[in-house]
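Only a single protein chain was left out; the remaining protein chains are all shown in position.
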Amino acid sequence: MTLTLNIFTIVAVSAGSFFFMAGTIGLLRFPDTMTRLHALTKVDNLGLGLIVFGLLPQAEGLLGALKLLCVWIFVQLSGAIVSQLVAQLARRDGEQR
Amino acid sequence: MTPPFILEIAFVILILAIAVGTLVARAAFTAVLLFMIYGLLIAIAWIRLSAVDVALTEAAIGGGLTGMLLLGAVARLRESEGSGEEPGLPTLLAAGTFCVLVSAALGTLVLSRPEVAPSLAPAVMDNLAQSALGNPVAAVLFVFRAFDTLLEKVVLLLALIGVWSLAPDRVWGGVPGLRLYAEPSSILVFLAQLLPPIGIMIGIYMFWTGASYPGGAFQGGTVLAAMWLLVMIARLQPVPAISLRCVRLLLVVGPVIFVAIGLLGFVFAGAFLAYPPDYAKPLIVIAEATLTLSIGVTLGLLVAGPPDRMQQP
Amino acid sequence: MNSIALFAYCGAAMVGLGLFGLITKPQVLRKILAFNVLGTGVFLLFGVIARRGAAAGLHSDPVPQALVITGIVVAFSATTMAVVLLLRLYAETGEATIDSDDPPSTGTDGGR
Partner (left out) sequence: MANFLFGAAGFVLAMVALGLFCVLRGPSDTDRMLSAQLIGSGGVAVLLLVATVTENASIVDVALMLALLAVFAAVAFLRDASSAQIKPPNVADRA
């Protein structure tokens, strides 16, 4: 059982780290603000999300796991709203140009 | 050389590189952004030094409030910071040598350690049970060195008076010139309605958990200040005039109650800021709760800046 | 060399960097940033001393930690004060720099 959980952790955390890499590369390589924003949201959702899911089996008890989930949900919510605001700004910038 | 240690070396180099970047970046905006990232990494460094309380404080202040303050300043100075007169090469060389010497001296001083490292940790742990608190750092802040903490709050208030006194005479007592959103969009308003309840809960949690685990009045107060500023920036609540009596009351209620509890110590425990043994915990919690509120209001008004108009816009 | 010594060097280097910026940068905003870098360097040295004082089951001596928390608060107060002074200076003179030792003044300080 522990082995399965550990494998799950390793797979999920690796996948999360991969999305961090993908997001950074996207930020470096994508041509404009909108596409870079797209890359960033993948990091917030999938990168952090998969790392949190991977860490759940290792958390101390139910409360610790809940706290981890809370952090992720919080980042999700705020990240989504901030991305909207950034996109608004970027679109207006684009129109003015 | 273990793998974690190699990682730490890379981490320290990263911190120093960002520090250099902060100082040499051409645009003021980039410099401030780098400084905020620097604050984030310093918070992680404090974790590595096993000082979670300090990490919390640094995360709240270094990245959040200082960042907002400096970003506001950059926006006001935009395009006109100027490059000024860089000092000549001899001055640079002299300053460089001097700073390298200071660094080297500090490094050797800190590392030339005595046989037994001085530590007050045993003394703190011996007396922790009497303090009725479980978090040793909170015990130092609110019991063993309570006078320091009291004076720290006074410093915050003095800084606020200093900030206010920089306002032109004709707007004294007016509304702080916090930069607001020109036209808050509905998404921003939603954010400013969604975040504060969560933030206030986290702030109260920080103060409450601070008795036994890392956290405390200051960390909680910082979160409250951030949420208040968010609500004001989104124009959901007006920025209060600094002459309002309730603002003044909120600013001093924490320190006044702390002093009152301290004075009670003369009567019931024989010394200033001494707590009667049976009531130590409730008294500390009362002091911390009011201090959290006062710190929140003080920090919020510090970031909001000096008054610049008499009426609401 | 262990990780505590590493952070000690890091703190010492930050103090040096901050001091250098404070002396050589003409823009006031950069001086404020440099001052903060210097401050965090000093705090980190305190952290190293605290970490070394680990005893009685604690990983770090709580007294220097409490001092650093107080220090961060005071540094923040000083920073707000400095930023407001800078903005006032800018509003009064239109300048946000402090010139280094007797520069060839080109009449930019009118209205002071």
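Structural remarks
Going by the order they are written in, the chains are A, B and C; count residues from 1 in each one.
Operating definition for what follows: a contact is a pair of C-beta atoms (placed from the backbone, for glycine too) under 8 Å apart; a residue touches a chain by one contact, two chains touch by 3 or more.
Only a predicted model underlies this, so the values are computations on that prediction, with no experimental measurement involved.
Looking at B:V175, B:I202 or B:I242, the residue that reaches the missing chain in the full complex is B:I202.
Not every partner is drawn; the one left out touches chain B at residues 3-4, 7, 10-11, 14, 17-18, 21, 25, 29-30, 33-34, 36-37, 40-41, 43-44, 47, 52, 55-56, 59-60, 63-65, 67-68, 71-72, 74-75, 78-79, 168, 170-171, 177, 179-183, 188, 191, 195, 198-199, 202, 206, 209, 213-215, 219, 223, 226, 229-230, 233-234, 308-309. For chain A, the residues touching the chain absent from view are 6, 9-10, 13-14, 16-17, 20-21, 23-24, 27-28, 33, 36-37, 40, 43-44, 47-48, 51-52, 55, 58-60, 64, 67-68, 70-71, 74-75, 78-79, 82, 85-86, 89-90, 92-93, 96.
Please note the rule applied: only the chains that are shown with their structure count from here on.
If you sketch which chains touch which, the chains link end to end in a single open path, with no loop closing it. Distances between chain centres, each the mean of the C-alpha atoms, put C farthest from chain A. We define each chain's centre as the mean of its Cα atoms; on that basis chain A and chain B are separated by 28 Å. Annotation for chain A: no residues touch two or more other chains. Chain A contributes residues 74, 77-78, 81-82, 84-85, 88 to its touches with chain B in the complex. By the touch rule above, chain B contacts chain C in their complex via residues 4-5, 8-9, 12, 15-16, 19-20, 22-23, 28, 31-32, 35, 38-39, 42, 45-46, 48-51, 53-54, 57-58, 61-62, 65-66, 69-70, 73-74, 76-77, 80-87, 91-92, 95-96, 98-100, 102-104, 106-107, 110-111, 113, 117-122, 124-126, 136-137, 139-141, 144-145, 148-149, 152, 155-156, 158-159, 162-163, 166, 216, 218, 299, 302-303, 305-306. Residues 185, 187-188, 190-191, 194-195, 198 of chain B touch chain A in their complex.
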